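This view holds just a subset of the chains, kept in their places.
The letters A and B name the chains in turn, as written, and every chain counts its residues from 1.
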Amino acid sequence: MVKTEMLTFKTKGNCDVVNITDEVTRAVGESAVTEGAAILFNVGSTAGITTTEYEPGLAQFDIRAAFERIAPEAGQYEHEKTWEDDNGHSHVRASLLGASLTVPIVDGRLTLGTWQQIILIDFDTRTRTRTVICQIVGE
Amino acid sequence: MVKTEMLTFKTKGNCDVVNITDEVTRAVGESAVTEGAAILFNVGSTAGITTTEYEPGLAQFDIRAAFERIAPEAGQYEHEKTWEDDNGHSHVRASLLGASLTVPIVDGRLTLGTWQQIILIDFDTRTRTRTVICQIVGE
């Protein structure tokens, strides 16, 4: 069985870390899948998906600081010369983080750890409405 | 067909790189799947999964040095103020590396390269017993 939902999230940009676990959990619950996986995919090239312990220290500060080391906001980006925009660092960060995450489902539940949440990180420089594909495959 | 196993590994922490290829290969062999994929997922938010050529230089030194540049162990982390613990860098590294990896199966075998092994990297600051979900889907 394959069941696909388009989830949407309003984001603030600038490394906004959004906890999307509840929406994915709901989609899994509404599907009839008890054993399988949730394939998550961010549509667009300035955001990505991963997991973390969702608490303010990590979500608002520590993750941001690491991406600032990898691709500083104030750096020089050829991408910005191509389009005369300001989000070169957003693209680079998103490519490094990755657009997809696959979480197994066992006994009808996501196999996340107790302190592990699914997050969407929006690296763009403005508010956005993001689409995350949530595709549930299995039996 | 979907077949799910919980694999467990004792880890030493502090960027311990563990070669989990043999356990995944065994699980694939014991399933009846000849064409499909092995979905691997680390349960918990201070470890991740990827591939590398598993040899001591990369596993014990070079990968560790890169994560030290991205999220230094001695850095300041708001996460540590939240919980009064010492593993802020562990969380940041794990989020960047990612919790899931999907490896196709063709003719009953994982499509890894000759010098490519599946590794679990434990970034936590102490010994742990890790659970990796190994879910085999296919025909």
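Couple of notes before you dig in:
By definition in this document, contacts are C-beta pairs under 8 Å (C-beta built on N, C-alpha and C of every residue); 3 or more make two chains touch, one makes a residue touch a chain.
As the structure is a computational prediction, the values presented were derived from the model and not from experiment.
The complex is a homo-oligomer: every protein chain shares one sequence, and counting across the whole structure file gives 3 copies, of which 2 are shown.
Just so we're on the same page, only the chains that are shown with their structure count from here on.
Distance between chain centres (mean CA atoms), chain A to chain B: 19 Å. For chain A in complex with chain B, the residues that touch the partner chain are 35-37, 50-53, 55-58, 60-63, 65-66, 69-70, 96-98, 101-104, 106, 111-113, 115-117, 119, 137-139. Only residues 2, 4, 39, 41, 43-45, 69-71, 75, 77-83, 88, 91-92, 94-96, 98-100, 102, 133, 135, 137 of chain B touch chain A when the two sit together in their complex.
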